[in-house]
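A single protein chain has been omitted; all remaining protein chains appear in their positions.
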Amino acid sequence: MKNLPLLFCGIFFALAFSFTGLILSSNLQIGDLTPTTERLDEDGNQLEGETLYPLKSPGIAQQGKQVYIEMGCIYCHSQQIRREGFGADIDRGWGARQTVARDYVLQERVLLGTMRTGPDLANVGGRFAGQAGRDWHHLHLFNPQIVSKGSTMPPFAFLYDTQLIGDSPSKDALSFPPASEYGPEEGYEVIPTERATALVEYLLNLKVDYSLPEAIIP
Amino acid sequence: MSQAPQSIKPAETLYSSPNEAVRAELSAIDASIRSAALFFVITAISWLMIGTVFALIAAFKAHTPDFLGGTEWFTFGRVRSIHLNAMALGWATNIIFAVGLWIMARLCRSEIQHKGLLLIAGVFWNIGLTVGIFGIFFGDITSVEWLEIPTYATPLLAVSYSLIGVWGILAFRFRKGEHVYVSQWYILAALFWFPWLYIVAQFMILWFPVRGVVQSVTNWWFAHNVLGLWFTPMALATAYYLIPKVLGRPIYSYYLSVLGFWALALFYNWAGIHHLIGGPIPVWLISAGIVASVMMVIPVIVVGVNHHMSVVWMHKEVWRSPTLRFVVFGAISYTLVSLIGSAMALRSVNEITHFTHFTVGHAHHGVYAFFTMIMFGGVYYMMPRLLKREWPSAGLIKLHFWGCAIGITIMIVALQVGGWIQGLEMNNAEIPFLEVVQNTVPWLQARSVSGLFLTVGHIAFAINFFWMLFAAGAVRAKQGPTLLVETSEEGAA
Partner (left out) sequence: MSQDEHNKGPDPDSKASLETAGMQDERMQDVHAQLMREKNEPEEGFSPVPIFLLFAFAALCFWGGVYLVEYSGDFDKNAFSPYYDPGAFVEPPPPIPLAEVGAKIYRNQCAQCHQATGQGVTGVYPPLVASAWVTGSEERLARILVNGLNGPIVVAGNNYNGNMPAFGPNGLNLKPREIAGVLSYIRQEWGNAAAEISEEAMDGYMDQYGSRSAPWNAEELLADFPME
């Protein structure tokens, strides 16, 4: 094979084939998906007046996503639920249904992940909610050993400030187990920084608790 | 088979035989590429050492999370990403620039022109990478796998790369001689494919992000093709050059070479979707990726047969020559890692291995046991020809080989056995997740041990290299090359 133009053509078309077949065609097929109602009517149109899913996330959750990105959480945590019967994702309660393409259309950076050193987080907001959820996440992020002894997740204490307790304890202060080896010294309290607060809001907002026409919760 | 040194002829009759003429031409080509190749080898080895340090840190953190756990700069996600990029763009790409371009120059029988341009591009490549690595360290990591380098550094990388790539393509365009050898196809193809992959990925994921999971499809088309269309062709080109060169025997079959090349070109770039099996993308994409991954068995077997039949009955030579020990280790690993990879793409296997340490073991099997070992072989062959000296210490070469061979074997076994168990347990919802994690710890500790072996090998390599580079007087081109087994006959270099 010594003819440069011919060789070059072959090399070009080899990559052009997958570029078209995978990248361009998937962009055509699913690159313009938008949120839709949980069910469609008989003609395949969205139902009037019904909520469109997935939901937009609030600003603070988006700031929290930036913290998630900066900390490289994706390298241990995935955000995708496999279908029933393929792996134990649904059995483990990581979600009620498989995640599909439309679940990610509002995400500016999609963080599917490919490692599960830690559990999947696609629906972590469905497992930890409200103030109880916030409390758990803050203790867990400060030092995972507090609520998950033996975990290999690293501590993120640098996302928290340790400060002298003023006239009264801050309402945001983390409440440690009594005499915990991870707690602050006598007279000190640990409060989350803005980044920790935002990160926890992001985690509370990760939910796949709605159906889609192509993925109905059984 | 060398004889006693021939006496140097007077200048009027330059060459006493066609053999001498060819060798003189090769020597001229080597001299013309020397400064560029040396630059790239030095930067490659430097990044290898940096990447090794961060690998050790990441490995220890995985089972001892408090290790360096106090600052966000050393948090696991960033440390691991620095390791990956230092190795992929630092070690691997620089060594490709060194060895791959040297082989291309030799085979094209063209002395390189505009060497200054090549060096400048190389300097900018390494500056861009350094800026990018610091960017990751300080938190500008993108969290896009294999594209962690922040966007303020990537244009510099794209431009430097393109310059270097253009140089390689021009060398091919102005080649001498009728025949085009298989290594030249692979190098030419890789030089063309990589910028296309990189620029598309940068645009569609980071600069003008496409919507939703199309980012993921693009991401894994890109990332897998860094392995399949950049590292693999360059390593195969190197093996295809060195095996027949050192043994003095032709490659078994031209037809197998052609079949292997085009099958790789056709199938490999569709396989990347296997990173998303079970994921939130339409199933046809996934099935296409699976089929392509399994079809890769064809070029892999073909290359395996070609290499094996070229080496058969010459095991003693392989064992004696540092170059061939590393290259053949790599070539065998290629067959093994690819067959395992094809198996991993099957849904029933993937159900267990996906998301586990098995995949990490597989990745290192490919990038280290295959690609890196072959490139080590390339360095061992190339350096004496560039510096006109021999390697100072056979002992250090042996330490290098054994450190790496033992290290990578422990790593692959530990991660894949541990990862398989992890996968099985993860698929059993009755086992608490925390227990699954704790069961991986002994395997991760074994991985850290393997890292120590690899580090010893790399240090031996670096010492030998810099000794050869700087102590010019101490090491001369002796009567024979630095071989790993004492023997009375002269022979392979």
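Which chain is which? They are A and B, in the order written, and residues in each are numbered from 1.
One rule holds in what follows: contacts are C-beta pairs under 8 Å (C-beta built on N, C-alpha and C of every residue); 3 or more make two chains touch, one makes a residue touch a chain.
All values reported here derive from a predicted model rather than from experimental measurement.
Peer 1: Among the options A:37, A:98, A:114 or A:197, which residue touches the chain absent from this view?
Peer 2: Touches the omitted chain: A:98.
Peer 1: Considering the complete complex, identify which of B:42, B:68, B:294 or B:424 is in touch with the unshown chain.
Peer 2: Going through B:42, B:68, B:294 or B:424 one by one, B:294 is the residue touching the chain not shown.
Peer 1: By the contact definition given up top, give the residues of chain B that touch the hidden chain.
Peer 2: Given the touch definition above, chain B has residues 2-3, 5-6, 8, 11, 14-15, 18-29, 31-32, 106-107, 111, 176-179, 181-183, 240-241, 243-248, 250-257, 259, 280-284, 286-288, 290-291, 294-295, 297-298, 301-302, 305, 309, 347, 384-385, 388, 390, 429-430, 432, 434, 476-481, 490, 492-493 touching the missing chain.
Peer 1: Can you name the residues of chain A that touch the chain not displayed here?
Peer 2: So the residues of chain A touching the unseen chain are 29-30, 83, 91-94, 98, 100-101, 126-133, 135-136, 139, 146-148, 175-178, 180, 209, 213-215, 218.
By our rule, only the chains that are shown with their structure count from here on.
Peer 1: Quick check on the complex: what are the chain A residues that touch chain B?
Peer 2: Residues of chain A touching chain B: 1-2, 4, 7-8, 10-12, 14-15, 17-19, 21-23, 26-27, 29-33, 68-76, 78, 80, 82-83, 86-88, 91-92, 98-105, 107-112, 114-119, 144, 148, 150-159.
Peer 1: Okay, in this complex, where on chain B does chain A touch?
Peer 2: The contact residues of chain B facing chain A are 61-63, 65-66, 69-72, 75-78, 80-81, 139-145, 172-173, 178-180, 185, 188-189, 192-193, 196-197, 200, 204, 209-218, 221, 229, 258, 262, 265-266, 269-270, 272-273, 275-276, 278-282, 285, 288, 347, 351, 354-356, 359-360, 426-429, 433-434, 437-438, 440-441, 444.
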